[in-house]
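Worksheet: one structure, shown below.
Apart from one protein chain that is not included, each protein chain of the complex appears where it belongs.
Chains here go by letter, A and B, matching the order in which they are written, and residues are numbered from 1 within each.
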Amino acid sequence: MPEYALEVQDYSFSYGKTGVNVLNGVTFSLDKGSFTALCGVSGSGKSTLLRAFKPELAVEGESSGQIRVLGDDPYTLSPVESATRVGFVMQDPENQIVTDTVWHELAFGLENIGMDTETMHRRVAETAHFFGIGGWFDRRTTDLSGGQKQLLNLAAIVVMQPAVLVLDEPTSQLDPIAAKDFFDVLERVNSELGITIIIIEHRLEDVLPIADRVLFLQKGGVLVYDGDRDGFVRMLVGNSEGFRGALPAATRMAACLDRAGLNIDEDAPFPVTVREGRTFIAEAVEHAREVDGCEIVSRPIGRTVPAENVAISARDLWFRYTKEMPFVLRGVDFDVHAGRIAALVGGNGSGKSTLLSALSGIRKPERGRIANPNKLHVALMAQNPKMLFVHDRLVDDFLEWKDIGKYSEKDVDDILERFGLAEMRTRHPYDLSGGETQKAALAKILLLNPDVLLLDEPVKGIDALAKKQIGEILTDLAVNEGKAILLTAHDLEFVSETAHTCSMMFGCEVTCTQDAHGFFVDNLFYSTPTARIARGTLEGCVTTADIAASFDANGGSDHE
Amino acid sequence: MAKGLFATYHPAVCMLFFLTAICFTFCTQHPVYVALTCIMAGAYLVYLRGVRPFLRSLGMFIPMVLFVGILNSLFNSAGATSLWKWGPFSVTVEGMCYGLAVGGMLAAILLWFSCYNEVMTEDKFTYLFGRKLPTISLMVSMISRWIPRMVSRGHSVYDSQEALIGGYDQTKSGKMKRGLRMATVLTGLGMEDSVQTADSMCARGYGATSRTSYARFKWHTRERIVLGLLIVLLVVNVVLLVTGTGSFKFYPRVSAIVPLWGYLTYALMLGLPFLVELERFKR
Partner (left out) sequence: MSSAVVNERPKMGKFGRFMRAIEPAVLVALPIVMLICAWLHVPNAALITSACAIVALVPFFASFEAERRRARDIMPIIVMTALTVAGRLIFAPVPAIKPVTALIIITGLCFGRDEGFITGALAMLVSNIFFGQGPWTPWQMFTMGLIGYLAGVLGSHGLLKHRWSIGLFGFLMVFLYGFILDTWTIVGFVSNANAASVFTTYAAGFANNLAGAIGTVVFLIPIAISWPRMFNRIKSKYQIGPAA
């Protein structure tokens, strides 16, 4: 019996003969039944590495070194062996689904490996039961939510009983609740079925608590860390590189206190979950008060919001797509203000996207009205930013509307520069990374010089760095150029850092609107992890920056 | 599902039944046969869909049925009893009878196809052809998955285009340009996404070996009995048809209709979906 589920020996890879190495002498081995998180900045060759485990998906190029899956070179396996030994779940839940019904999707892999009908029925039934999808077994795949789709993709792989399960950012397109569900199931797959798991994931918040091993790839494809979670966290806390922003809120908070010298037990592991974070902060604050005698004052609650200056207002909106369908908006009152960033949060299907398209004027409400008194130019960015591009080169796409938008080539160059996309100007728009695509889409819309920007999920599925950049650009647009911005987002931390006001949508209505800071302080559950950690101990903290500030303000600096 | 028991039968039985019904309908213009098949198809469609939707689909057929019926009665000079003549147009009693019969036949075919559409859902169709045409039937299933995706994506591209650039040009040509732009986005993005779907298929062993299929339909005794009954009725009716029960002369004069036992077997055969419902009265 082979000792390891997966062994990688001195593996290097480059695209073609001339290319630079994407992976450089990577060596590691995974125990059977382990749960490993593979981290790294974008462009560190993570996906390339994972794809190398599965010849069907491997990237074309030059490689050296060895890969063993359960002791065998994957290229020597028979096609059926190869299909079943390693399971692969990819990013986009939509694109992975092959067939039109749930039952057919579950059976698809088994049909491919020529399994007989009886065994197939049994396997499919077992798997459907394990994943709790018996209830939607006969549904059409189109009618599933994003989270259900991704669970189905996972089930459709697990039904083939792989020894190793490889996942490439499986939750990047899901909302936080669906992502949480996905991880819960994934943990069960690991602990109850004993399947070895290796996963690339940006949401360290979700993956670190369940991973028992972490690998970290540096730019250039060098494996710089291979060990347990706490060592990894300490490594990232120690260096000030960009990836630190991806750490869980509890860890960032602890790192913050650590730098302030408030870490009581230097040897205890860093907290990664909200619960661990709450214990940590309570002890730290207690210690600071009693032993060091420093006084910790609450942060002021609320944030200054730019003055009211209504750009578009909606009153008593009722909307439904067809007369047969239920209302998607029920009596919504909403104002969008110039010079402000407003955020709209809420679950899937709460009507956020519909409200955006109603405000843009393309959907006529059945009742109520939308007023745009100053005849402002409204622009809507749909959820999939790729839909904005039709040309072969980014720069051609930017020039597409130069006649109707009355802008010049110089303007295009300027905006490419401003958004840090100058290097990409001759690239195909579809070849950009997720963050670049979002930025490019925003830039293309800005060329039309709209006064009101309605952005549907502008930070969906992008990494922490790109998120930060987009946040800065939006702030600049609102504060310095006086644009009215309304965005929807599932990332509450992004909202708390970027938006001036925040509104919650629930049940097709806007239930409350408040300044973004106060909103998250007042919310008990629907709030940022930091707020949930700090509640009761450090009042008025919503972001890690708040925590840092509340210590800096009162003698925290003495400890440095 | 309120589709009746027959729809729960094995797809092969259903398929054979519809093939039989449609072929027989095609094959004879005998007024009694036409009337029977019309009644049976209509009754079954009402049973499957209810009266209102039935009337609605009937409304859609009428123009075509009328067109064919009139075409056959107007341009037919073969009849003996002339009613009216003008140039090439010659209306005869026989021609009109024939037109009525052909129109009825076409109506019956369309009705049977409507029943077929209700009963032979896409999963049954792909199941039937899954063995002989594994790739094509998988593709039909994949296309069915992609169509609603294309539709919803089409709507969102359309909306976002209207919101961004629609205001600049509301002329017809502007709308057409945006329509073409939408088609380009859908194709380009669709192709790009489809490569990931292909990867997902490969990851699950597509092409590793000959495909089997997850059969959701089984042969039970009941299926075999009904299939046997259908075959017997089919053979009897073929014999009757060939030996002359189904032949009928419109020209030069319409022949007389004589009562025959053959009509009963024909009605029995086409009424199979109702026959299987008798099971409900068992015990």
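FYI, a residue touches a chain if its C-beta (ideal position, glycine included) is under 8 Å from a C-beta of that chain, and two chains touch if they have at least 3 such contacts.
Keep in mind it's a predicted model, so treat the numbers as computed, not measured.
Considering B:Leu55, B:Ala183 or B:Ile225, the position touching the chain not shown turns out to be B:Ala183 (whole complex). From the options B:Gly4, B:Pro53 or B:Pro134, the residue with contact to the chain not on display is B:Pro134.
Of the listed residues B:Gly50, B:Gly207 or B:Gly228, the one in contact with the hidden chain in the full complex is B:Gly207.
Mapped onto subunit B, contacts with the missing chain fall at residues 22-23, 26-27, 67-68, 71-72, 74-78, 88-89, 98, 102, 106, 109-110, 113-114, 116-117, 122, 125, 133-136, 139-140, 142-144, 146-151, 154-155, 158, 172, 175-180, 182-184, 186-188, 190-192, 194-195, 197-199, 201-202, 206-207.
Residues of subunit A that touch the chain left out of the display are 47, 51, 55-61, 392, 428.
Simple rule for what comes next: only the chains that are shown with their structure count from here on.
Centre-to-centre, using mean CA coordinates, subunit A is 47 Å away from subunit B. Here subunit B touches subunit A in the complex through residues 122-123, 138, 141-142, 144-145, 148-149, 153, 156-157, 159-160, 162-169, 181, 184-185, 188-189, 192-194, 196-197, 199-216, going by the rule given at the top. Only residues 54, 56-57, 78-80, 82-84, 87-88, 90, 92, 94-101, 103-104, 107-117, 120-121, 124, 140-142, 153, 156-157, 160, 357, 360-363, 377-384, 386-390, 401, 404, 430, 445, 448, 454 of subunit A touch subunit B when the two sit together in their complex.
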